[in-house]
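Here the complex is missing a single protein chain, while all its other protein chains stay put.
Showing chain A:
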Amino acid sequence: MIKKTLSVLLGALALPLAAHAASYQLLNVSYDPTRELYRAINEKFAAEYKARTGDSVTIQQSHGGSGKQARAVFDGLDADVVTLALGGDILPLVDPGHLIRKDWETRLPDHASPYLSTIVFLVRKGNPRHIRDWNDLVKPGVGVITPNPKTSGGARWNFLAAYAYALKANNNDKDKALAFMSTLFRNVPVLDTGARGSTTTFVQRGLGDVLLAWENEAFLAREEFGNDQFEIVVPSISILAEPQVAVVDKVVDRKGTRKVAEAYLNYLYTDEAQNIIAQNHYRPSNPQIAAKYADQFPKLDLVTIRDFGGWAKAQPEYFGDGGVFDQIYRK
């Protein structure tokens, strides 16, 4: 019976809708931890769009490390929309890629960040290494799991969050802060390419004592593997992670999907989507909805990417070839 329904369903999907209503296909190229979020969002959006316009839309997903995904779009992956971990990964698609128009950040509300997050620590049950804050990560013998900042967006937020702490703890002494970062990365046994790879390394393979993770990823890992196995530690200071989204102008204009792609990204700001966002442990950008879920999200001191001069400046300075990360990682 199930098989029969399945094959009927499949047949219906495979047939291009011959009837009056149009049928669209969007490709959303996203970063690693958003799999569960977009599975929920896509279903609701398709239903909402169908009810509103009569047109059906199927959204296909591609996930991976944010930098790697951006590179694939740059090299020709036909994404209608990119929903990446940070603006730094969208910049090369604007220039030199010429795939996205320059005004992308102002075309959507809140700097094109429909959801926010931050970086927290995930530790093993009982916190055996007594990890409370960033300075506990540089102690000898502490295994720190974080992905590679070159390929992973989450890893770049991790890096900047740690650096923000290092600057604050050392009264903005850059050299001391860099020495701190160097020691921290000496405690990193393996750099995975994406955030999900790192989570698997920490949770499944049992490597390391602390995982630097997206808040949403930490919540999800606890949900998947039981609250009794892992604990979330909120450091004294972290960074406000602002994942950004954009319509890929060149692709939607060629495919004729601009209208539905824009509707899709705008949908992320609706109350319905903002609630789904909160339920998936992302911080909603809408303050009213965020207030509703306030007790879920710990309050902490947050710096922003603006404190580092924005991604256009921070990306090459910290993560470009020969940038700060290269310098401290080689030391």
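Here are a few things to note about the model shown:
Definition applied: contacts are C-beta pairs under 8 Å (C-beta built on N, C-alpha and C of every residue); 3 or more make two chains touch, one makes a residue touch a chain; residues count from 1.
The criterion applied here is as follows: contacts and distances are computed from a predicted model.
From the set "Xanthine dehydrogenase subunit D", "Sulfate transport system permease protein CysW", "ABC transmembrane type-1 domain-containing protein" or "RNA polymerase sigma-70 factor, ECF subfamily", the protein name that UniProt assigns to the chain left out of the figure is "Sulfate transport system permease protein CysW". Screening A:Ala22, A:Ala40 or A:Leu77 against the full complex identifies A:Leu77 as the residue touching the chain left out.
The missing chain, though absent from the display, is touched by one residue of A:Gln60, A:Asn172, A:Gln296 or A:Gln327; that residue is A:Gln60.
Residue-wise, the contact with the chain that is not shown comes from A:Leu27, picked out of A:Leu27, A:Ile100, A:Val138 or A:Ile305.
By the touch definition given at the top, chain A reaches the unshown chain through residues 2-3, 6, 9-10, 13, 27, 32, 35-36, 60-64, 72, 74-78, 196-197, 200, 224, 254.
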